[in-house]
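Handing you a structure now.
For this view, one protein chain was removed and the others were kept in their places.
So that you can tell them apart, the chains are marked A and B in the order they are listed, and the count of residues begins at 1 in each.
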């Protein structure tokens, strides 16, 4: 776009930025209150609620569970997505479109429906309230994210590279290991990160399948908020926000957040 | 590609196909079956196959009210994200480095923050003695706090915030495909900024707005965390109702029927709007 933003555009933008940041900033500020109730830390900041958080075994164990769940699920999702992406992008076969639709369909199904479906299904197969059950459900909902980024990476590769490698005597497996895999590695990594974040933040589906003994952090927070809103939940949220900001900065440095989310088309940009 | 069928693509597809059939299609099918079954506290779930749950939902105005409220909230949330998100996408697109990068992070970054935390932030802002009411009262603009928590208004505001990034992403994706010279072309043909926006830029943003609207509507209609936190127990939407049926009333078949109806509505609306949009835009993007 070559146009410029005029006065009204910038005013609109300012209001927009306040709208976006206000709830996030408020949470972070309230978390530092020294009082026992929700209030702004007018008498100076206090770390009291963060200490309380560290001593809260429920939140700490949920945090660990979330990390573990996200790591395992994202890794499994990537392992499933790589061969699937290669089949879909590089090959033409009956059922190709159906496979793609099937693998992308979790994006279409409301999380609440998935939650209901998994609650019933997992308890029927005896995995209700277990880590295995959580991993299965999370793998299903995050695989589309990894699959999409890997497919984008593969799609932007020149398919003549494979032919070039083959013409030089490289067999399929060697070509994959030496040529394709290194070139799609950034796509796999960014897909993994997106998948991890989606798993880590998932609450609507997980709230159905978590058990009192095994609960993720957002679900624990949600259940706590249903009972009462106090500065402790603000402290938990502040930790989540800080982690998200860190992830954001790292992602932006590594891949460019805009490219990950919007997907620029360099070929078009040059024109 | 070739007439000879080769086993490789099938071998590569097996893991995903198996996993998605077993762990996605089967559970969804199970839910559909569950929604046909019967429940009472005395007998538990009985394996009958009838439409009694659906009949109950359609005949009870209690459910109708909740469906209507859910639809209202989803429609208004979609409108707010369009009215705010579409212009903001254009503004972001027009920014120069480094501002564009910085504000892209501001606009899209909240996606990485848990929905629960963001909804909590709105609860703190909208509450009876929340920041907005306190500020308005200290400025003397109002005498008593305005009720914003547990209202549809509050849910729409918070949900617009949560879903805004999706609208911005959708619109920016379309804007990125837009040839930057068309704006200059319009000016060179004598059109001012307003005409250029109205006749040249906006029509080309429409496909993106449409995609964003479908996405936002689908997510808003089935949202759970934000209505649960901002709307509370009194202001129920379908998703929070399903949650209650499953975890408190324990009437799983009824909950499953509600979930299936929600699913059906979302799919029908999304596919319907998509058809309309595709038919409308096909001629220029084919």
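What we mean here is this: a residue touches a chain if its C-beta (ideal position, glycine included) is under 8 Å from a C-beta of that chain, and two chains touch if they have at least 3 such contacts.
As a convention for this text, contacts and distances are computed from a predicted model.
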Can you tell which of "Sulfur carrier protein ThiS", "Pyridoxal 5'-phosphate synthase subunit PdxS", "ABC transporter ATP-binding protein" or "Heterotetrameric sarcosine oxidase delta subunit" UniProt lists for the chain that's not drawn?
"ABC transporter ATP-binding protein"
Quick one: say which of B:160, B:186 or B:251 touches the chain that got left out.
B:186
Which listed residue (B:147, B:195 or B:249) would be found touching the missing chain in the intact complex?
B:195
Applying the definition given at the start, please give the residues of subunit B touching the unseen chain.
179, 181-182, 184-192, 195, 199-200, 203-204, 283-286
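Throughout what follows, only the chains that are shown with their structure count from here on.
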Quick one: in the complex, what on subunit B touches subunit A?
1, 5-6, 8-10, 12-13, 15-17, 19-21, 23-28, 30-31, 34, 84, 87-88, 90-91, 93-95, 101, 103-118, 120-125, 127, 131, 158, 161, 164-165, 169, 172-173, 175-181, 183-184, 193, 218, 221-225, 228-229, 238-239, 242-243, 246-247, 252, 255-256, 259-260, 262-263, 266-267, 270
Give the list of subunit A residues in touch with subunit B in this complex.
1-5, 9-10, 12-13, 16-17, 19-27, 30, 38, 40, 80-81, 83-84, 86-88, 90-93, 95-96, 99, 102-103, 105-106, 108-114, 116-121, 124, 136-137, 139-140, 143, 172, 197, 200-201, 203-204, 207-208, 218, 221-222, 225-226, 229, 233-234, 236-237, 240-241, 244-245, 247-248, 251-252, 257-258, 261-265, 268-269, 271
